[in-house]
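The structure under discussion is supplied below as structure tokens; questions concerning it will follow.
Missing here is one protein chain; the remaining ones are kept as they sit in the complex.
Let's look at chain A:
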Amino acid sequence: MEKKQIFLFFIGLLAFAQVFGQSDGVIVLDEVVLSDAKLLHFSKGAKIRVVNDSIQQKSGSSLTDLLRYNSNIYFKENGYGMVSSASFRGTNAQQTAVVWNGININSQLTGQTDFNTLIPGNYGDVVVRSGGGSVQYGSGAVGGTVLLNDSFKFNEGWRNSLETSYGSFNTSKLAFNTSLGKEKTFFHIGINHIASDNDYKYLGTNRRNENGAYDQLNLNANVGFILSDQKVIKLYHNTFSGDRDFSGTLTAPADENYRDLNHRSLIELSSFNERKIARLKVGHLYERYRYFPNKQREEFSFGQANTVLANYDYKYQLNKITLNGIIDFSSIWAKGTSIENAQRNFVSGTFLFSHELSDKFNYGLNLRQEAVSDYQSPFLFSLSSSYKVTGNNTLSLNASKNYRVPTFNDLYWTGAAASGNLEVLPETSWQVELGQTIQVKNIALSLNAYSITTDNLIQWRPNTQGIWMAMNVQDVSQYGLELGFDWKWKWEDQELAWESEYAFTKSLDNATKNQLLYVPEHLLRSNVAYQFKKWVASYQFLYNGSVYTTTDNSDSLPSYTLGNLGLDYHLSDISKIKFILGMRVNNLYNKNYQNVAYRPMPNRNFQLQLITKF
């Protein structure tokens, strides 16, 4: 039994589209429990990767740490733990959507997500869906979408886990999760606290990361009730509170502090039978930041946004055809030091269609149109198809039109020599993707090729009077190739799982043909985990190619190779309590590297961890 659990560690490493992709055998209730039907039914041509719970424990604490080694997203981090923005398939920070239990949670102010303000540990799963998905997930799903899903495990009894860890730079982590799953009720609370002085050495200098301390508290709370054979109600909540000093650079010290506060709440009522699922969601999102330019002083600037949303989703199964209609209403209010009260209302209608023409061939068509109070929103669509050439060889194809809408900052910012621009248009993006997966025994191979072209990129530039303004100034395009290789092996009391991915990415300014800033042309990563009896060793490898730091490609950051090593020992149960003792070495080769210029990342560091499950 225990071995099986340890083996669960590896399953996530090997997950490909098939983890969610097999609709056969999934009963309706499972689909209701699994909150994201859009992945299950309407993402057939897309590349989807699930990162499961156990690997999350292995990969530190933030979503940045997890995805840096488990996806081909490049993260620009302003020093470890500081603001972290994603570049997915060569796109920019606003072109990756982050979706929490089906709701797009990218900031209404900045249009992006700071990946160091999301703690993945409490979620049932983290899913990385590559490529365009604006029809399903809204603004920003251009390069790809990262989905955080809570899971509701009815009938699983009472489970607790307590994870404590301590390591270099006075970094302490505490995570406690408790869940109770009965036949008709489910309840879960997860709490994380992470604090660190984060005063790592700047290798090659005699200085340290002096103003980089952080302290974060995260809470997830979920409740579910099966009201009848045909009705389920679920309540989700997440609160994140972060307090960070902002690191300086190699050339400038810092005395700044930044505080984030996020609340996310959602009620979801589902009613279903064999043919249909109807869902009503009502939710509230709150985001606020406070920036203290000098942390010794009281003055700060702030921004905040409230979103109230309602969403009705009706899905109908007609033999081999699945139809789904969704209506969304949202109202967003934002204000701040540089934004006077601004409001946006929007309504969107989405139609999703999927047809299993035969056991081998599936195709789908998805459409979306929005009406928004403060800008013109384009009509969006996606077409997808997958074809099983043989039992273990699947081809997929999809094409989509996606978008990124102007943020509240883009439209309404005033002050500090910068100004929003009400004339800004949404960015529109077209893309096509071809994929192939081959599974031979315990080896899985995947190959994806894509091409994206985006018009009207929103950028901030000075106008003729020197005032910085949001403008649609650039057209860009990306193309690339991704190659994945997974292998698992089991022999008596040993198991091995090896998962690797190589990504080639071209991301070009259409006018100059220069590679865009901070997009590595080559990225190679590899994770190996090996279990022998009660020992589990793991190794993470990342080769990050050189990135340009100027738009004329006159300057660049060098490539780097990183390795992390982990070793876990599963102690014998003591009165049915499981203990796992772990040690981890990050940046094993003590590499001096930066993913944003002049902002060094940590030297070699260590972490000890004890996980208790009962």
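Quick note on the criterion: a contact is a pair of C-beta atoms (placed from the backbone, for glycine too) under 8 Å apart; a residue touches a chain by one contact, two chains touch by 3 or more; residues count from 1.
Here, contacts and distances are computed from a predicted model.
Per UniProt, the protein behind the absent chain is "40-residue YVTN family beta-propeller repeat-containing protein"; the candidates were "40-residue YVTN family beta-propeller repeat-containing protein", "NADH-quinone oxidoreductase subunit D", "Sulfide dehydrogenase (Flavoprotein) subunit SudA" or "Alpha-D-ribose 1-methylphosphonate 5-phosphate C-P lyase".
Of A:Leu109, A:Val142, A:Ile194 or A:Val405, it is A:Leu109 that touches the chain left out of the display.
For the chain missing from the display, the contacting residue among A:Asp229, A:Glu274 or A:Glu299 is A:Glu299, taking the whole complex into account.
Of the options A:Leu285, A:Ile452 or A:Leu517, the residue whose C-beta touches the omitted chain is A:Leu517. Annotation: of A:Gly157, A:Gly391 or A:Gly466, A:Gly466 touches the absent chain (contact as defined above). Considering the complete assembly, chain A touches the hidden chain via residues 76, 78, 83, 85, 93-94, 109-112, 249-253, 289, 291, 293-294, 297, 299, 301, 303, 338, 407, 409-410, 413-419, 459-462, 464-468, 470, 517-518, 549-552, 554-557, 594, 596-599.
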